[in-house]
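Now for subunit A:
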Amino acid sequence: MTPSIGGGVASALQLLWVLLAGPLALGLMRKVRSRLEGREGASVLQPLRDLRKLSTKQRTRPTDSTWVFAAAPVVLVASAVVAAAFSPLVTLSALLATRVDFVAILFVLLLGSVSLLLGALDTGTAFAGMGASRAAMVGAMVEPALLVAILAMSLGVGTSNLSRLVGVGVTTSTLAGPARILALVSFFIAILAETGRLPVDNPATHLELTMIHEAMVLEYAGPDLALVTLGESARLVLLLGLFANLALPWGIALGTGALALVGGLLAVSIKVGLVAVAVSVFEVTTAKIRLFRIPELLAGAFLLGVLSVISAVALR
Partner candidate 1 sequence: MILAILALPLLAGAISALAPWRRGVALLGVASLAGVLVLAALIARASLVVAPSALGGSLGADPLSALMLLVIGAVGLLAALGGVRYLDAQLERGACTPRQASLYAALVQGFIAAMILTVLARNIAVMWVAVEATTVVTTFLVGHRRTRGALEASWKYIIICSVGIALAFLGTMLLYVAASHGHGTASLDWATLVREAPHLNHAVVRLAFSLIVLGYGTKVGLAPLHSWLPDAHSQAPAPVSALMSGVLLSVAFYALLRCRAIAVAALGTDFVRTTLLISGLVTLGVAVTMLLRQSDYKRMLAYSSMEHMGLVCLAAAAGTPLALAAVLLHVVGHGLAKSVLFLTAGEIVEADGTSQIAGVSGLLVRRPALGGLFAVGLAALVGLPPFSLFASELGVVRALSAAGLAWVSALALAALALVVVGLSAPAARMLLGPATTAPQRASFSFSVPMGVALGALALLGVVAWPLSSLIHAGAAVAL
Partner candidate 2 sequence: MSLSYVSLLDLAVVVVMVTAALTLWRQSLAAAVKALAVQGVGLAAVAVILGAHRHDLVLVGVGGLVLVIKAVAAPWLIGRVVAHDHAAREASPLINVPASLVGAGVLTLLAFAATRDVVALVGTPAGRLIPFGVAIVLIGFFSMVVRRRAVSQIVGLLTIDNGIALTAFLGTSGVPLVVELGVTLDVLLAVVVLQVLVAQLQRHFNVHDLDQLRDLHD
Partner candidate 3 sequence: MTILFVAFLACAGASALAGALMPRQGRVLASAVLLIGASTFALVLAGRVVSTGSDFTWSRSTLLPLGGLAIRLSPLGALFVILSGLVAAASSLYWIGYAHHSLNARSAATAFCLFVLGLLAVPMAGNVTTFLFAWELMALSSLALVAHDHARRRDAIAAARWYAVMTQGGAVAITFSLAGLAAHAHSTSFVRIATGATSLTSGAASTFFLLALVGFASKSGAVPLHVWLPRAHAEAPGPVSALMSGAMVNLGIYGIILVGRVLLHGGEQWWWLVVSAVGGVTAIVGALYAATSKDVKRLLAYSTSDNMGLVMMALGASGLTLATGHPAVAALALVTALVLVVNHSLFKSTLFFAAGSVHAATHSRNMDELGGLARVMPVTALTFLAGTLAVSAIPPLNGFTGEWLLFQSLLHALGAHGVAATITVTLAVAAVALTGGLTIIAFVKAYGITFLGRGRSASALEAHEAGPTMRVAASLTALACLVTGVAPYAVIGVVNRALDNGPNSPVAGWVTLRLTPLTGALTPLYLSAALAGAVILVVAWRALVTRASGYARVATLEPWGSGRHNQTARMQYTATSFGEPIMRVFDDVLRPDHDVDVSHVVESRYYLEHISYRSANEDIVERALYRPLARSLDWWARHTRAIANGSVHRYLAYGLVALVIILVVVQ
């Protein structure tokens, strides 16, 4: 399939969607959390206001930093939007949908993670180093779970192409085999860890020593900070969107017709919204686990992935 105009529109739509839905999802999650804590909480639109304000502020850099520090937020956002543009979020027929697979999306996202780690180390502060170290560890633990989960899902279909993985649920109704359910649970845990949500990391902490992800971005200010937040939230909705579409593919557009796209957009927004609310509820009811218990959690996710692979092979 050659790149088409429709695909291009769809990709652009998805790209813009993650940029917009990301902050909104953050706002939604904070809102839900506030309400569950008995607070009124900030508006769902608050993250967008924050971003707007940040974009008007001054940029800063630590004394001895290099271009890496400045480049990291840019690469983070770029990797997230590129990944989003080619993923089946709104439609199965986005640009390059047949030529980019799950693994590729994962590694594109990894580019963002790595650039953020390097940006943190470039600050030359103890906190950022600590954050990078912890984030790298969590990332290293997440990757096996993620890849095995992808392998498990791919096995049943015979390819790791994401559109096919999602599409097989739309076209046939043989969606929820045990292999796929196990893989999705594993994938979900991995997403929580990868995006720095509870119980792995507390995105709202103020105490540097308990931070993982926040510690890395302590040095960013103004537009750079806006980019970091934007990038992070885009990754979050991208991964939640993928999870939602893999778990409940219905509603996703098959082609690139205008109506289908609008339908797909609505569908994915609703699905991601639901998942975000669910994540938020889950977060309120659980405490952050100790740093060195995280591997146990992720080992559990990995085990689920392996079980999933074995059941996929056994039930074939």
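By our rule, a contact is a pair of C-beta atoms (placed from the backbone, for glycine too) under 8 Å apart; a residue touches a chain by one contact, two chains touch by 3 or more; residues count from 1.
As a selection rule, all candidates are chains of the complex that A comes from, given by their letters.
Since the structure is predicted, the reported quantities are computational estimates derived from the model, not experimental observations.
Peer 1: Of 1, 2 or 3, which one touches subunit A within the complex?
Peer 2: 3
Peer 1: Across the complex, what residues on subunit A touch candidate 3?
Peer 2: Against candidate 3, the touching part of subunit A is residues 3, 55-66, 68, 70, 74-75, 77-79, 81-82, 85-86, 96, 98-101, 103-104, 107-108, 110-111, 113-114, 117-118, 120-130, 132-134, 136-137, 139-148, 151, 154-155, 158-161, 164, 208, 218-219, 222-224, 227, 291-292, 295, 302, 305-306, 309-310, 313.
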